[in-house]
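Pasting a structure here, questions to come.
What you see is the complex with one protein chain gone and the rest in place.
The block that comes next holds chain A.
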Amino acid sequence: MNSKLILVNIVRWFVLLLFQILLLRNLSFYNMATPFVYVLFLLLLPFGIPNLLLYLIAFITGLTLDAFYDTLGVHTAACVMLAFVRISFIAVTVNRDGFDEPEPTLGNMGFKWFLFYAVLCVFSHHIVLFFLETFRLTEFSYTLLRSLTSSIFTLFVVILIEFIFYNRKAR
């Protein structure tokens, strides 16, 4: 059971990162919205994962993305931010002692919970990402608009993937 979970996550890491680097990196909607769907990997990590391990995984994932985007540190900080929001959100909404389900997928947790979870995580990730990338406050409103439109784009793809792959077994 446990080793299966690890294997699934490793495969998911490779698939989502390759998807991001090879395909989505070249995709942009009028240069306003750019999707960063690889965050789905961090969203779907199992509930029982220790905090330190989660941060390390987020850090390494961000660093890998940075290497391919030539933006050292930007994705790393954004992923760590996402990990923090994820931990806080799960601590507030999910019963700490008995996790019924191993993973926070849409099929396991229901549409309403997952949407709220994904919105918070993706938006905080994108805000950090775009502001660190721009690295100046003079383009504040434009950067905010860009992160907002990109969040909507990313969320759309994330929810779509969830509906395709995970909904079946639960309902």
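One rule holds in what follows: a contact is a pair of C-beta atoms (placed from the backbone, for glycine too) under 8 Å apart; a residue touches a chain by one contact, two chains touch by 3 or more; residues count from 1.
One rule holds in what follows: contacts and distances are computed from a predicted model.
Participant: Missing chain, UniProt name, options "Cell shape-determining protein MreC", "Molybdopterin synthase catalytic subunit", "Gluconate 2-dehydrogenase (Acceptor)" or "Luciferase-like domain-containing protein": which is it?
Facilitator: Its UniProt record gives the name "Cell shape-determining protein MreC".
Participant: Of the residues A:L22, A:L144 or A:L160, I need the one that contacts the missing chain.
Facilitator: Considering all chains, including the one not shown, the answer is A:L22.
Participant: Looking at the whole complex, which of A:A58, A:M109 or A:L155 touches the chain that is not displayed?
Facilitator: Considering the complete complex, A:A58 is the one touching the chain left out.
Participant: For chain A, which residues reach the chain that was dropped from this view?
Facilitator: 21-22, 25-28, 31-32, 34, 51-52, 55, 58-59, 62-63, 66-74, 76-81, 83-84, 87-88, 91, 130, 132-136, 139, 142, 146
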